[in-house]
Every structure is written in C-alpha cells, then in structure tokens.
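With one protein chain withheld, the remaining protein chains of the complex are depicted in position.
And now, chain A:
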Amino acid sequence: MMAFIRLLARNRLAAFGALMLLLLLLLALVTPLLPLLDPNITDPANRLQPLFSEGHWLGTDQLGRDILSRLLWGMRISLAVGIAASLVAALLGSLIGILAGYFGGRTDNTLMRGIDMLMAFPYILLALAIVAVLGPGLMNALYAIAIVNIPFFARNIRGATVGIAHREFIDAARLSGKGNTRILATEILPNVLPVIVITLSTTVGWMILETAGLSFLGLGAQPPQADLGSMLGEGRRMMINAPHVATLPGLVIFILVMSINLLGDGVRDALDPRLKSGALSRPAPMTRIRRHESSGAAPQKSRDTALLRVDDLRTDFEVGRQRYHAVNGVSFTIQPNECLGLVGESGSGKSVTALSLLGLVASPPGIINGGDIHLHSRHQPSRDLLSLKPREIRHIRGNDVAYVFQDPLSTLHPLIKVGDQLVEAIRQHQPLSHPAARELAVKLLGQVRIPNPEQRASQYPHELSGGMRQRVGIAMALANDPELIIADEPTTALDVTVQAQILSLIQHLREEKGTSVLFITHDFGVVSQVCDRVAVMYAGRIVEIGPTQEILDNPRHPYTQRLIDCVPRLGEPDHEPAAIPGLPPPANALPAGCAFAERCDLAEPRCREGNIELIATDKERQVRCIKPLGLTAKISEGIEHD
C-alpha cells in the first residue's frame, strides 16, 4: 500500500490530479458551511448579472440566482451522483464478473451473453432507453448510467478472475474445505481488487460526465434541483447574451473530470505491473552509443585481413539506476569466409554482442558504452561502425552484414507474404524493379531448397512449417549477397532433423558464396559441425577462444570443459551429460576476478581477485583463466627450457 502511494506521488501529473480532486471534494463537503447565498432564491430584478458584479462574484442566472452558490451546490450533487453510480456499477459488475469467472461453464455463458447484449447497444442509447422507461429524474439517471457501465466491470473482473480461478492457492483453499462463498471473499476478491480499482478509477470520470450529460438533456436533475449538467442545459438558452451562465458549470465539470482522469491514469500506471517495468518503451531505430570516441587503438593494420574486428565492446542495459553489463569488454575478429562460433549459456551476452554490431540492441534500455567495431568489406575502406550515422548503418544492415534470427515465427512479419518480405529486403539495397526483385526472391527461395518457391512466395509465414520459415529467414539474409551473416541461434527453435538440414544448408552456402558467418549457439554439438573457430562467452566476456577442434579436444577453461560435457555423445552410453550447477552471477553485480569462480570446482582464493586477463596460450588460442586446464605442466616446461 505504501509502495503504491509512493509510486503515485512520484507521478507528478497524478499527484496534481489527486490534489485538485481533494480540493474539489473538500469544497463540496464544506459547501453547506460556507457563507453563500441560497442557490434557489430567485431575484428577477437582478437576472443575468455579469461576472464580478456586486454581491455575485460569478454573476446571476436567468432567474437572478447566485451562480457561485449554485455551482458549488451543483457540484455536490454531480459528485454524489457520479460516485454513487460508479459504486453501483462497480458492485454489480464486479459481482457478475467474479461469479462468471469463478464458476465458469454455464453460469459464465449465461451472465456474459447478457453482458454482451448490453454492450451491443451504443453507450448512451441504452441509458436513454432506461430513462425513457423510468422517467426523467436524477435517481433514474443514476440507475441508467450505472447499468450502462456494468459491462466494463463485469468483463475486466471476469478476465482477472479467470486468470486466478485455477491457480494452486485456490485449489488448496478448496481442498481445505472452504466453501465457495469463503473462497470468493477471502481468496478471489483480494486478488482482483486492483483490477476493480483500476476500472473504477478510469470510469468514474466518464460516469460523472454521462450523468451531467443526461441532466443537460433535461432527463436528469429536474428543477428546482440542479446539478452541473442541468445548469448547463438551462443556461444554453441564453448562451449568446450571457455565456457565463452555461460555460461556468461546464468548466467545473471539465476540471472535475480532468482531475479524476489524471489521478485515474496514475492509479492505473501504479497498479499495472506491465507498465511498472517500463516495458512499453519504444526501441529506438539504433542502439544508443554513449561518449564513444574511437580509441584509435585498433587502426586497420596494413596486413590485417580481418573482415570484422571487434575490440573491447561494452553494452549495458540501464534500468532505473541499475546497470547490467551484458557485454563486458568483448574482442574478436572474423576473417573472410570464416565461421566463428559464439557459445555460451542464455544470458552470457552472446546475442547482445551480435545485435550490438549493427546497433540492433533495443534501446532503451540498451546502450553501447564503449569499444570499437571495424568492418572491412570488399570494396570499401575499413569503417568504424560505432561512429557511423544511422543512414550509413542502415546501408550496411542487410547489405554487407545480414542477420538470421532464432524464432522465425516471431521474426518474420505476420501480415506480409514471405515473397514480399524478400522483395522488400532486395529492393532496399538493389535498384531492381518489382518484377525483377520478385524473380530474384523466388530464386533465393529455391536456393535455400524450398520446394515450389513460386507458390511459397505468396504465402504468409504462419502457413509455413518451422523449418521452411527458417529457410525463408536465411533466404532473406542472402538477399543482397552479404559478406557476413550473423546467425543468432538459427536452429534452436527447430527439431533435430530440420536442425541438421539447416546446418548443412548454411555450410553449403558458405562454401558456395564465400560468406563469413558469426554463429551463435549454446550447443557445442552444433559448433563442432559448422565453426572454424569458437569463442566461449561467460557473463559478458570471452573466456576462451581458439580453433574449434583444438578447443573440443583440449579445453583450457573449466567452463568450456563443463559446456562440452553438457553435450550427449553418440555411441558413448557411459558419458553422462552433466548440467552445470549454480547460476551465472547477476549482470548488475559482477564479482571481482573470474565470474565463473563460484561454480568452478578448481577455484582458489586468487581466482576472486583483481581482473583476470585473456592470455594467449599459443599462437591461435587465448583463455581467461589463471590456471588453464592441461597447461600447467606445459607452461612450467616452457619456463624450464628458457
């Protein structure tokens, strides 16, 4: 509760709304105590006095009644009726919603069909029909507005109830012998209360507006009783000669409803967990890059043939005041026609590394906080990707460097035919006519071995199988003959036989087109099939890098060893795939020393100190460990020899 109030207070607009509302409520409460003129005393001699006239600050109406006094008394009535209608609607609607959601089945069906019928009427029309039956009058307007709003509550609260009606604690309560009534009151109600409050806080304003509306039409408050709406309705007749008579009550309604809506929005934001995490932030077209100055430490060496050179890349996620180091100083190179594997558990930073290369990390919360990324493509001088303008990065995306993503169902646009998605990718970078691009698209689909490519091109992603969709994803990556393909777990979402097909397809295309590949996976089995070299990532850093076969045969980092042990081996029934106990350290509180030390059998005190560098153990291999596996002997030997 306190947390809720604190959240609400932090939202300045909501706090302002709450303050205004409090003021108006207070004013309404003390109205009988204020030294006001009687709102109903007529004084025909002083009719339609303007604003600020003597004795009448806000003038008088058509019968010479004091407008200020009438406004305050009218506001009392409007508030009372609006709040009463809201409570009635909330009570009945919540009751219907809870019963329908909890009992389900036929109860649910009957109740909700009734609610649907109410909702089949345009909003005000139903209220009018009800007033037509009951006759004009303030109470009748109250009932009408309440009934019309019941469906909103019933629907929202039913949804919330259905969500929890089958949870364990409800079953437990039932097993413990509690009756339905008690379960509803003690288990369900407290859990759906936030939804009721949200619905209430977002509809009270409406209901005040609508009751005022009915009074405005002459169907609500009847003279001499007057609420803000009926004052407005009566004043409308002298709108042109004495506009203040009608505009002032309207202004009060407006301020009242506005302050309620401000507060209501704040309440919704404070109670809706989805908004709390800031999840609804829009990712920018490009990842934010902070204070990046090319360090100059990695200029293109004259004999450097690398296609891609990444140096000390740092990508963080900033959520509130927390900073998560997803990529924490990663360096690697990819040579032309090479396939580099990037391996690690989920959360090790491998995908973020891949997405950082072309600024595709969602931002906010992502931010690239340092490093250099140099791309040296065929016909271009080496470029520092982190200092390029968005337009220049866009020119590289999908053209020099293309991505293949993990889950092709969520990564292909659901409402665009796959052929058109390909055509779009082609035409973004090649000056082709639509028919020519279409022809190329079909050819690409054929290249990734999709049968009937012509026909498939006019289908939507959901009409294809998972493997077919991933082939489309690959075809899209190939569209502009990229020099580097970044494949982010391209086979993880697929079953094993399809996985093998996709892998051999990538292998084949690489041989045929000479493309380089950055292959991201958590599976060493997959690595051994396609990668020339492999980099193992843990907690945002590379802990070991080297030629695939050598690392597989002779891992140097204990973590690499454990990862390899995770893979079941065919024909070795004695080999038990071993899970790694424990979890990686939280990325916002990385320990000193080796991040793996907590889970490592071989850790000793100095593993938890200082910064452990990536050290070269031989020409092509590097490891970030102070006592690499299978090396202690070798190194000591080397020292002896020297």
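Criterion: a contact is a pair of C-beta atoms (placed from the backbone, for glycine too) under 8 Å apart; a residue touches a chain by one contact, two chains touch by 3 or more; residues count from 1.
One rule holds for everything that comes next: contacts and distances are computed from a predicted model.
Enquirer: Please identify the absent chain by the protein name in its UniProt record; candidates are "Glutathione ABC transporter permease", "Cytochrome bd-I ubiquinol oxidase subunit 2 apoprotein", "Amide synthase" or "Ion-translocating oxidoreductase complex subunit D".
Expert: Answer from the UniProt record of the missing subunit chain: "Glutathione ABC transporter permease".
Enquirer: In the whole complex, not just what's shown, which of A:130, A:183 or A:539 touches the removed chain?
Expert: Going through A:130, A:183 or A:539 one by one, A:130 is the residue touching the chain not shown.
Enquirer: Pick from A:59, A:74, A:101 or A:398: which residue touches the chain that isn't shown?
Expert: With A:59, A:74, A:101 or A:398 as choices, the missing chain is touched by A:398.
Enquirer: Sort through A:305, A:410, A:455 or A:549 and give me the one touching the missing partner chain.
Expert: A:410
Enquirer: Touching the absent chain: which residues on chain A qualify?
Expert: Here the touching residues of chain A are 116-117, 120-125, 128-133, 136, 205, 209, 212-213, 216-219, 229, 232, 236, 239-240, 243, 246-247, 250-251, 253-254, 257-258, 260-262, 265, 279-283, 285, 355, 358, 360, 362, 391, 394-399, 402-403, 405, 407, 410-416, 424-425, 428-429, 460, 462-463, 476.
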